[in-house]
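Dumping the structure here so I can ask a few things about it.
Removed from the display is one protein chain of the complex; every other protein chain stays in position.
Letters A, B, C and D name the chains as they come in the text, with residue numbers starting at 1 for each one.
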Amino acid sequence: MTPLELIAGALIALGAVFFIAGTVGVLRFPDIFCRLHALTKADGLGLGLVALGVGLLAASPGAVVRIALVWFFVVVASATCSHLIARHALERARRERS
Amino acid sequence: MTPDLIYGVTGIAVFAIGLVGAIVAQNRLRRVLALKLCSVGAGFVLIVAAWRSPPDAPDPVPHALVITGIVVMVSATAVALALIRRLHSLEAEDDA
Amino acid sequence: MTLDPLTLVVFAPLFGAMAAFVAPRAAAAIGLATMALTGAAVAWLATEVHAAGAVRTPLGGWEPPLGIALRADGLSVAMLVLTTGVGLLVSLGALDSFKGTANARLQQYFWPLWLLLLTGMNGVYLSTDIFNLYVMIEVIALAAVGLTVLSGTRAALRAGLEYMYASILGALLFLLGVGFVYLQIGQLDFAGLIGAEPSAAMSTALALMVVGLLLKTALFPLHFWLPSAHANATAPASALLSGLVVKAALYIFLRLTTYMPLPDEILVALIGALGAGAVLWGGVQALRAERLKMLVAWSTVVQIGLIFIAFARAGQVGLTESWKAAALLILAHGAAKAAMFLSAGRIKDEIGHDIIRDLDRTPVRPTLAQFTFALAAISLIGLPPSLGFIGKWSLMEGAMAAGYWHWVAVTMVGTLMSVGYFSRVMAGFLRFDRVRAPVAEHQGWALADLPPLVLALGAIGLGLAAAPILSFIELGYPFGMTP
Amino acid sequence: MTSFLGGILVVLLASVLGGLVRVFRGPGAADRLMAAQLFGTAAVAMLLILSQVMAMPALLDVAMVFALLAAVTLVAFVALSARGRPQ
Partner (left out) sequence: MIDTMVIFDLLLAVAVVALAVASMTTRDMFAAIVLFVVFGLLSALAWVRLSAPDVALAEAAIGTGVTGALLLRTLHHVQTVERKAAPEPLPVPMGVQIANAAFCGLLTLGLAAAFAGAPRGGPGFDLLVADAMSISGVDHPVTAVLLNFRAYDTLMEVVVLLAAVIAVWQIERGLSDAPAPALGEVWQGFARLTLPAIVVVGTYLLWVGSSAPGGAFQGGAVLAAVGLLLLLSRLYVPRPSHRGAARVAFVLGTGAFAAVALLVTGGGRMPFEYPLEHAKTLILLIEGLVTISIAVTLAALFHGREPVALPERAAGTGGRDDA
C-alpha cells in the first residue's frame, strides 16, 4: 500500500463515519429540523471526504473533474432540498397550528 | 458465490413478489408498483445472463434488451397512471 | 429506393399513424389512404409469397442471430390479409359512426391509435425474434388500451385499466421467459430455438411465455379482463379488439409451440381442457348475459376456447395438422366477430339500448344490422357453408380420426349453447308481442351497415373457398412440414 | 485495497439501510423523504467507491445522474405538496 492509498483510505473511512453519524441522527433526533441538521452534515462532509479519497485514487484528470462535479451537484441539490423540506415542514406546522 | 448467482436469485424473488402483488393488491397504484417490480425482476435475469466473470466484458445484447424494456415499462406505467387519475376524477364526481 | 413489401407492411401504418396524429383534422383521410397503402403492400407480399413460398428480409443487413429478420409465409400472409381486410372495413364503419362535430375528438384519436395497433399486429405476423415479439405486443397493448377507453365512460375506463394490468403482466411473464431462454441457449431468433436440449430453464421459459400469452389471448380461466373490456368499448374498437387483437397473442402461441414444442402430451391435453372450460363457462355466461354487447364478448371467450381445442384436437402427434384447423377458426372468428360487434353497435345506436330482454320489432328497426348479426351468428355457430363450419368440421374430423371423442363432445355442446344464446337475440329481433307502436318500415340503409354486412358475407362465403385458403396458408411450410 | 473498500461499502450500505427505518416510521411525508435523500447521497458515495473497485470510470456518470435525479424527485414532491390541498 502506498502512502497515497493510505491517506485515501483514511479519508474514505472518515467519510463513512459521517454517514453513520447522519443515519443515527436521522433515526434518533426528536424532530424534523434536528434530523435535517444531521442529514446535511452527512451529505456534505461524508460525501466530500469520500469524493476526496476516491479522487486521490483516480487515474485520470477527467475522472477527478467528474468526481468534483458529482460532489458539487450533491451539495447544491442537497442544500436546496433540505431547505425545501424544511420550508414544507414549517408551512405544515403553521397550517396545523392555525 | 459469484454476483450472477446472488443477483439471479434476487431477480427471481423480486419477480415473484411483484407477481403476487399484482394478483392480490387492491390499491390501483400498488398494482402498478407490483408490475414495475416484475419488470425489474425480469431485467435482473437478463443482465445476469449477460454477465461474464471479469475481466471478460459482459454480453451487450441483453443490456440493450433491458434498456428497451425499461422504456417500454415507463410508457405502460404512464398510461396506467393516467387511467387511474381519470377514473379517480370521475368517481369523485359521482360521489359529489 | 428498393422497397420490399415486408418492410412496407410494417412501416406504412407507422407513418400513417404519425401523420394522423400530427394532422388531427386530416386524420380520417390520412387513415383511409394508409389503409389502402397497407392493403396494397399486403397484396404485393401475398403475390410474392404465392410465387416463392416464403420471403424474408434481414433488417440492417444483419442476419440472425445478431440481427432481426422479417419473414412471411402462408400463415403470416393469411393473418395479414385478415387484419388489413377486417381493419379496412371496420375503418369504413368507424368513419360513419364517428361522424359529426360531437365525435371530432374520437375521430382524431381513433386513427393514430388504430394505425399504431395495426403496426404492432403486422409486426407480430412478420417477426422471427422472441424479444422483438415482446416489444410488438407492448405496442399492441398500449394502442389497444387507448382504443378500449376511447368512449371515456366510467365502465370503459375501469375495464381498460383491468385490461392494462392483464396486458402488462402477460407481457412481463413473456419477457421473463425470454430471459430464461437467453440464459440457457443465448439465442433470440426462432431458428436458434429449434432443437434446444430439453432443460429445466427451457421448460420454465416455455411455461412463462405460454402463460403470458394465454393471459393476453384470454383463455379460460385467464379471460377475466376480456368481457367488460370488449363490451364497453365503442363499436369499431370492440370489433378490432375482439376480431383481431386477441389473435396476435394466439398466433404467437401457435408459432412458439412449433419452435419450442410442448414437452408432454399432458400439456397439450391441458390446453385443450382449458379450451373446453372456456367453451362451457363462456357459453353459460353468454346465455345469462343481459346486454347484447356483453353476450357478443362472452362469445369471444367461447371462440378462443374453441381455437385451443382445435389446437389440441389430436394430441401432440396431430399438431402438424391441427394448427390448420386452429388457423381456419381464427380467420372465421376474426371476420364474423368484427361483423357482429359492428352490427351490435349499429343496433344499439339505432334503438338506443342493447338490453337483450327489451329487444323487439321496434318502429325504428335497424333491419340490415339485424340481418348482418344473424349472418355473423351463422358463421360463429358453425352452420354450413360458412368458414366457421369448415373450421369446426376440421376440428371434429381430426379429433375423431385420433379417437379423441371428448373434444367432439365438447364442441357439440358448445355449438348447441351458441345456438341457444344467439337465438335469444334473434328471437328478440322478431318479437311482435311487445311492440306498442305500429311497425314502420326501416329507416333506410346507412353507409355504416355496409362494412359489417361485407364482413359477415365474407365469413360465410369464404367457407366455399376453404380449399384454396388451406393450400395458401401451407405456403412456406409455417409448421416445418417436410415438402 | 479492494477488500478494504469493499468493507467500507458494506458499512455504508448497512448504515443507510438502517436509516430507512425512518421511511416506515414517518411520521410526516417530509421525514420519509429525508431518509430517501440520505439514501441517495450514500448511493452516490457507493458509486464513487465502486468506480474505483471495479475500475469503471463510467460509473462516475451514473453517480452524476443519481445526484441530479434524486434532487428532481425531491423537488417534485415539495412542489406538488406546496400547491396543497383544497382548503
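Throughout what follows, a residue touches a chain if its C-beta (ideal position, glycine included) is under 8 Å from a C-beta of that chain, and two chains touch if they have at least 3 such contacts.
These figures come from a predicted structure and were not determined experimentally.
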Partners of the unshown chain among those that are drawn: A, B, C, D
Residue of A:Leu6, A:Cys34, A:Ala59 or A:Val76 in touch with the missing chain, whole complex considered: A:Val76
Missing-chain contacts mapped onto subunit D: 2-7, 9-10, 13-14, 17, 20, 23-24, 26, 29, 32-33, 35-36, 39-40, 43, 46-47, 50, 53-54, 56, 58-59, 61-62, 64-66, 68-69, 71-73, 75-83, 85-86
Missing-partner contacts on subunit C, residue numbers: 1-4, 7, 11, 14-15, 17-18, 21-22, 24, 57-62, 65-68, 109, 112-113, 116, 119-120, 123, 129, 131-132, 135-136, 138-139, 142-143, 145-146, 149-150, 152, 157, 180, 182-187, 199-201, 203-204
Residue numbers in subunit B that touch the chain omitted from display: 1-10, 12-21, 24-27, 29-30, 32-34, 36-37, 39-40, 43-45, 47-54, 56-68, 70-79, 81-86, 88-93, 95-96
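Just so we're on the same page, only the chains that are shown with their structure count from here on.
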Most centrally placed chain, judged by C-alpha centres: B
Distance between the centres, which are taken as Cα means, of subunit D and subunit A, whole angstrom: 10
Geometric centre distance via CA averages, subunit C-subunit A, whole Å: 57
Rounded Å distance between subunit C and subunit D, as computed from the means of their C-alpha atoms: 47
Numbers and ranges of subunit B residues touching at least 2 other chains: none
Multi-chain contact sites of subunit C, meaning residues that touch two or more partners: none
All pairs of touching chains, each written as two labels joined by a dash: A-D, B-C
Residues of subunit A touching subunit D in the complex: 1, 5, 9, 12-13, 15-16, 19-20, 22-23, 26-27, 32, 35-36, 39, 42-43, 46-47, 50-51, 54, 57-60, 62-63, 66-67, 69-70, 73-74, 77-78, 80-82, 84-85, 87-89, 91-92
Residues of subunit B defined as touching subunit C within the complex: 15, 19, 22, 28, 31, 35, 38-39, 41-42, 45-46, 48-49, 59, 61-62, 65, 68-69, 72-73, 75-76, 79-80, 83-84, 86-87, 90-91, 94
Partner subunit B, residues of subunit C touching it in the complex: 131, 134-135, 138, 141-142, 145-146, 149, 154, 157-158, 160-161, 164-165, 167-169, 172-173, 175-176, 178-180, 182-183, 186, 188
